[in-house]
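Sharing a structure below in structure tokens format, with a few things to ask.
Excluded from the complex is one protein chain; the other protein chains are retained at their positions.
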Amino acid sequence: MAGFLLRRIAGIAVTLLITSFLIFGSVHLAPGDPATFLMGGRSASPAALAAIREQYHLNDPFLVQYTKWIGGVVTGDFGKSATFRQDVGGLIAARLPTTLWLIGYAGLLILVGGLVFGTLAALRRGVVDRAVLVGTGIATATPSFVAAIGLISLFSVQLGWFPAFGNGTGFGDRLYHLTLPAAALALTFVGLVARVTRTSMLEELRREHVEVARSRGVPGSDVVRRHVLRNALGPITTVTGTVVAGLLVATSIVETAFGLSGVGQLLVSSVTVKDFPVVQAISLLVVLAFVTVNLIVDLVHPLIDPRLSHAKGGRA
Amino acid sequence: MTEYALEVENLRKTFGDHVAVDGVSFSLKPGGSLAIVGESGSGKTTTARMIVGLERPDSGRISVTGRDRSGVARGRATRLARARELQMVFQDPYLSLDPRVSVAQCVEEPLRLHFGMSPQERRTRRDELLERVGLGEREADALPRRLSGGQRQRVAIARALATEPKVLILDEATAALDVSIQAQILDLLAEIRRDTGVGYLFVTHNLALVRHIADDILVLYQGRVVETGPTRDVLAVPEHPYTRLLLHSVPRPGWDPAQIAADRRALAAALKETPAAPASPESLRHVPDTNSTERSAAQ
Amino acid sequence: MTAVPTIHRRRFFAPLSRVVGGDKLVTAALALLALLIVAAAFAPLIAPHDPDAVDLSATLSGSTPEHLLGADQSGRDVLSRLIFGARTGLLGPLIVVIVSTVLGMLIGVTAAWHGGVVDSVLSRAMELIFSFPALLLAIILVAVFGVGLTAPVIAMSVAYAPYVGRLARSVALQEKTRPYIQAYRVQGWSGWVICVKHLLPNIAPLVLAQSAINFGYALMDLAALSFLGFGVQPPTADWGAMINEGAPSLLQGAMLPALAPGVAIVITVVAFSIVGESIADRVARREQ
Amino acid sequence: MTTRLLEIENLNVRLPAGKAARPILDGVSLHVERGEAVGLVGESGSGKSVTCRAALGLLPEGATATGALRLDGADILTMSPARLRELRRRDVSMIFQDPRASINPMRRIGDFVTEGMRAGGVPQKDALKRAEELLESVGIRAPRAALRRYPHEFSGGMLQRVMIAGALAGGPRLLLADEPTTALDVTTQAEVISILTRLQAERDMGMLFVTHDLELAAAICDRIYVMYAGRIVEAQSAEGLFSRPRHPYTSGLLAATPRLESDEPPHGVPGRPVSLAESPAGCAFAARCAHVRPGCTQEEPVQREIDGAQVACLRVEELIHD
Partner (left out) sequence: SPSGKGGDSAAFEITKDTPPAKGAVDTVTWSLYAEPQSLDYAYAFDYHPNTVLANVCEQLMRVTPDLKVEPGLAAAAANPDPKRWVYTIRDGVKFHDGSTLTADDVVASMRRHMDPKVGSYWVSAYQNVDKIEKTGPMEVTVHLKRPDQLFNEEMGTSAGTIESAASLAKEGYGTPDVGVNCTGPFSFESWQKGQSINFKKFADYWDKALAPKVSTLTMVFIPDPAARVNALLAGEVDGGYLLPPPGFPKLRTATNGTLYFGPNTTAVNLIPTNLKGTLGDLKVRKALSMALDRDGIIKAAAGGAATPAKAPGATGAWGIAPDAAKEYYAKLPALTRDVAGAKKLVEEAGATGKKIVIATSTLSPEIGVIANAVQSAGQAIGLKVELKAVAPEAYTALFSDPKAREGIDLVMTIWYDSTPDPLEFYGILRTGDFSNYGGYSNPEYDALVDEANAQADPAARAATIAKLQEIAVRDVVWIPLYEPPHSMFLNKRLTGAPTSISQLVYPWAARLGSAG
């Protein structure tokens, strides 16, 4: 187990190193003089440009720049934002709570909604199943920005039930403020998780051991809980993991649509103004989150399915 | 310079640290029929796959009519030569045919690859082969999915016969079929052997079947040969305790499962004490032409 | 929007068509897609107006006989823009799907067929791409190469390839061990021929099913990028860009400029997933 | 007259709904007495499993059944769901073909063995203790440790023993064994069968043993039913079946089975087995039968008693004299 973990972490480190190189390198491919981007498109005298080049080490060879950057990243120093003239780390840290809240909230909606709808559909074949399938079919096809626009115009413009802006402070207020964004973010993925839940539960329902349990007089609800849902958790976890990891990017759309200031929105606005130090840092963060979530999913799997246990094998 | 159609010496294969096949040797006369028996996981399939070149042996020698066929074929010429000598019929008739290829095409494909026939000749040959296995025009045009298991296995046999091989390897070729169909296929195989002189290497775990189809028998146990000889003799007077156990395990009137269970435990216990020697040397009364098995078993 | 659902060989999302409407639904979806393609191809003939024609007197007019789906802020005909918008709306995903399918198949089948070092190198490479969500990759490329359809399409073609690749690899791995493939090897065919003539055609339907579903996701992702202002640029009529342009009008109570393209996206994606799922379902049923 | 342990009378099962509508079983009648081992033999698709499961009140999804299915006189087809669960927990148990598929791979062996008891309200501790005894009785060493292990840590043979232990947990009077050894090696099969028959005898259970291996059925059963295309075509004592098979299908099956004892090579039965839905009017076996007469394809044979055997063949009397 420990060996497995170490191997995985080493793998992640390598992945991050390669991706960081790719990210940093690709940004360097950008046509145009980085110094002019750093000036934010203002009129810039040659003297000012030279000063900027000096400040951002733009005169160093690429590898030196990369090494300096990655060295900083390792110590938590992501450099300075060109537009905000602040430490990138601080910029991101200030926005991270909102984004994490949003992801957590949406993740919860996705998991609960997905499980409930998926289970309902799997167990109540017929009208309920049909309704859920049609609903999730449409939900998965609704991009979050379309959902966002729909939700805003209905719930905050027409009905005025939810606030139109802001992240909120304190638990209840946040919940109130982030409900619509989380719903917009979750919609597509609730559909996805519901369908995966439904499919894998139906597949488990067809398994012989479920029939065996029934044939032994185990009540239906116990069969569903202990044999069907329990066994279906594997694929559900995988999909939920991928989805939650993906939310970190998907939030950029929702945060932009709702005008929330989170990491995603920062990414979008930084791309717009070519604030590369910020883009690099957030990209790396997203990749890190992605691989971390995947690692967690991989660690959770053996807990769900003992056959995947890395510790022991062999047969009696 | 040998009279054997297929000769295998000291074959060995490991998967990781698991030894699947260990020092297997045997030979098969042209037109002969040899059965490899053993329980699940004893290495039967692995042996068969090494012989047709689907798996590379770790060591050992395979020769067909005296030509070396060890290892995975590299060039086109060796590949084709081996294919004209050895063909295989697989266990699961539902998976051994390309679902997109019609029966007729399926039989024509090897003809096209191996023989420079005109399309007309090829069609004639194809029809011959299909007729040989009892399939008519109606089945020829069909896709495999429209055929029953028995019919599919007939197609597989026709396809294997197309290259006119010296030896046909049948890995549990009838195990997935119903008894009434299995018997049909066995009838057919016997007929083909009579007519064409092809040799058979049967892989099976069904001893009752072996009695009716194989001249010689080779008993595998945990990747090693524990007993070999003419089927009649081995089945009549099995020498190795494992062979005896296997034989007694076949249900029949007067069958005593409790006794078998006891024997099995005894055998397992005995083998546990001497894991290096699964076979008692005196049980190997007949090892054709090579003593390697004897040697490896005697150490 | 990067978690593309993946088809598993036997198990698959319940195809909507199997529960509701049956083959009729699939037919309807196919008809809709055909209609859309025709509309996109012959947009100039079909659209009632020039998509860029400005009529400032019709600004934000609701549905009228002249403008069936109303007019946008600049007084352009929403219906005509919708029809023209199908062009970039379909072309982008089409390229993404074609490139990612070809790339994915190539990688997946090569990895599965060769195994060993080739497999582990290719699988690692796919894993590496996997750690970049498609949208992130697109955003990075936009940051680097600037806005427009090109960078996102390239990014997404690359980002989607491993989804196809992983599926192709796992299906090819299974298929490779099937006796019929082995029978061809025993017959003496070369690996190439078996791969191209037998393995590929047999895994193709499932991979295509995945690609049909990917199409919908690519459409959503590209529209999202246009919505963010990174993709198709104004004044080109494009569904995502139309939503971006139409969003401020919601304040004035004009729903159509933003809603119509939104609905178009949803319907198109649903249609593609119905088709993709029903292909996958057919394959799965044939297998059983 | 005392009631029989299991009595199936004229059981018809069909799938009604939509395109899949078709009959599966037609007029199946059989019975099992207390302490008796009864075989049910036939080729694939003949309806053995459906018959067997029906005795537990388990029918294919959407299927309807007519006829009677009684356990100790109580009609299973009309039982309430609660009573049916009770029946499954206590009175009837089933052992399935593939132990690896039949035991939830994600739960512990102990959970499996005790599941039925726990559902019946037995406290956890007592259930575990009983499970330990059961595992011991099916020959699993270190039963206490085994309870905490997972199915993948056991071999197929061992799992089938666990399956048997689980089946015996409720102290059933009737054991349904649906090809319990088909997935096992012959040597393992012998071992499992020895356990099964020993326990059956010890506990005086009735057993319906489903197999397609005539030899195996004959070796352990008192009476054997032969099924073909959803119907019982012959029922006889085991020796009777081998010495005097009455139905042409039974004879065909016997001839096709390779035997260790005999030099007679197996002979195939032409054609292929059909399911009830596929079979034309008249005798379902007519198309493959060597003794077919024009009448066979028109009239459906009914079971008749000939020399202590039940046979459903129109020409059975004529054939006896051949």
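Should a chain be cited, it is by its letter among A, B, C and D, assigned in written order, with residues numbered from 1 in that chain.
Everything below uses one rule, namely that a contact is a pair of C-beta atoms (placed from the backbone, for glycine too) under 8 Å apart; a residue touches a chain by one contact, two chains touch by 3 or more.
All values reported here derive from a predicted model rather than from experimental measurement.
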For the chain not depicted, the shown chains it touches: A, C
Of A:A50, A:V116, A:A131 or A:I296, the residue in touch with the unshown chain: A:A50
Residues of subunit A in contact with the chain not shown: 36-37, 39-45, 47-48, 50-52, 83-86, 90-91, 94-95, 98, 152, 156-157, 160, 163-167, 257-259, 261-262, 265-266, 272-274
For subunit C, residues in touch with the removed chain: 52-57, 59, 73-76, 146-147, 229, 233-236, 241, 244-245, 247-252
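The working rule: only the chains that are shown with their structure count from here on.
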Interface with more contacting C-beta pairs, comparing B-D to A-C: A-C
Interchain centroid distance [CA atoms averaged], subunit B/subunit D, Å: 33
Whole-Å separation of chain centres (CA-atom averages), subunit C against subunit D: 51
Cα-centroid distance, subunit A relative to subunit C, in whole angstrom: 21
Touching chain combinations (by label order): A-C, A-D, B-C, B-D
Partner subunit B, residues of subunit C touching it in the complex: 178-180, 182-190, 198, 201-202, 286
For the subunit D and subunit A complex, residues of the former touching the latter: 53, 56, 58, 84-90, 93-94, 96, 98, 101-107, 111, 115-116, 119-120, 146, 149-150, 152-155, 158, 166-167, 170
Contact set on subunit B toward subunit C in their complex: 52-54, 73, 76, 79-80, 82-84, 86-88, 90-92, 95-101, 109-110, 113-114, 145, 156, 159-160, 163
